[in-house]
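Written out below as structure tokens is the structure these notes cover.
Removed: one protein chain of the complex. Kept in place: all other protein chains.
Our next item is subunit A:
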Amino acid sequence: MDLNLDAPHSMGTTIIGVTYNGGVVLGADSRTSTGMYVANRASDKITQLTDNVYVCRSGSAADSQVVSDYVRYFLHQHTIQLGQPATVKVSANLIRMLAYNNKNMLQTGLIVGGWDKYEGGKIYGIPLGGTVVEQPFAIGGSGSSYLYGFFDQAWKENMTKEEAEQLVVKAVSLAIARDGASGGVVRTVIINEEGVTRNFYPGDQLQLWHEELEPQNSLLDILNAAGPEPMAM
């Protein structure tokens, strides 16, 4: 079996961004792979750009980190110049400029999501070539292939915050079940007028899907456990 530990770190990934009535919910898995080896099983793919704008990263881990770092820097300067928080649209545009102008060298798909006082909650999808598309919800990464049909059926406008987060967790969990390059835990970030909330859903607490097995106790635990009760006379 070829592990190829020299392969570049890639985030196979499932990333999701969903708008709801009052804000956005961003979600992602936590698997970073180097070839077949899982380099980081608890990575945080939802990165902060400003107080009110976050980005979900997929594709090459290095490329997406560098792009996020540049844009965070530009947005910081922009916020100081403007005297008020940057808008989600501007954040998405700065990411797009980098992604488009360096398309030959970069391999990263990003989902920008946030809340600003002019437009409310907004999601922008920025796939490989540097297109920018404003969408009510966006999915990305290798795991997203398994979610197109799911979202066609399950998505609806004007969800509540709870409904939206449940949808995101369910979707990431479904993708993890089917996509080998996605796994680990589900992280979500909720952004609205009040602020930002981060949530964490451990992998073993997620619902089991079709043909997924119950977790088995390992033989080590069984052998070391106390023996059966002596028979009562």
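Keep in mind that, in the parts below, a contact is a pair of C-beta atoms (placed from the backbone, for glycine too) under 8 Å apart; a residue touches a chain by one contact, two chains touch by 3 or more; residues count from 1.
Just so it is clear, contacts and distances are computed from a predicted model.
Peer 1: Using the UniProt record as the reference, specify the protein name of the hidden chain from among "Proteasome subunit alpha type", "Pyrroline-5-carboxylate reductase", "General transcription factor IIH subunit 3" or "pantothenate kinase".
Peer 2: Cross-referencing UniProt, the chain left out corresponds to "Proteasome subunit alpha type".
Peer 1: Using the touch definition from the top, which of A:Ile15, A:Ala92, A:Ile123 or A:Val186 touches the missing chain?
Peer 2: Answer from the full complex: A:Ala92 touches the omitted chain.
Peer 1: From the list A:Leu5, A:Leu82, A:Val133 or A:Leu208, pick the residue that touches the absent chain.
Peer 2: A:Leu82
Peer 1: May I ask you to list the residues on subunit A that touch the chain which is not drawn?
Peer 2: So the residues of subunit A touching the missing chain come out as 78, 81-83, 87, 89-90, 92-94, 96-97, 118.
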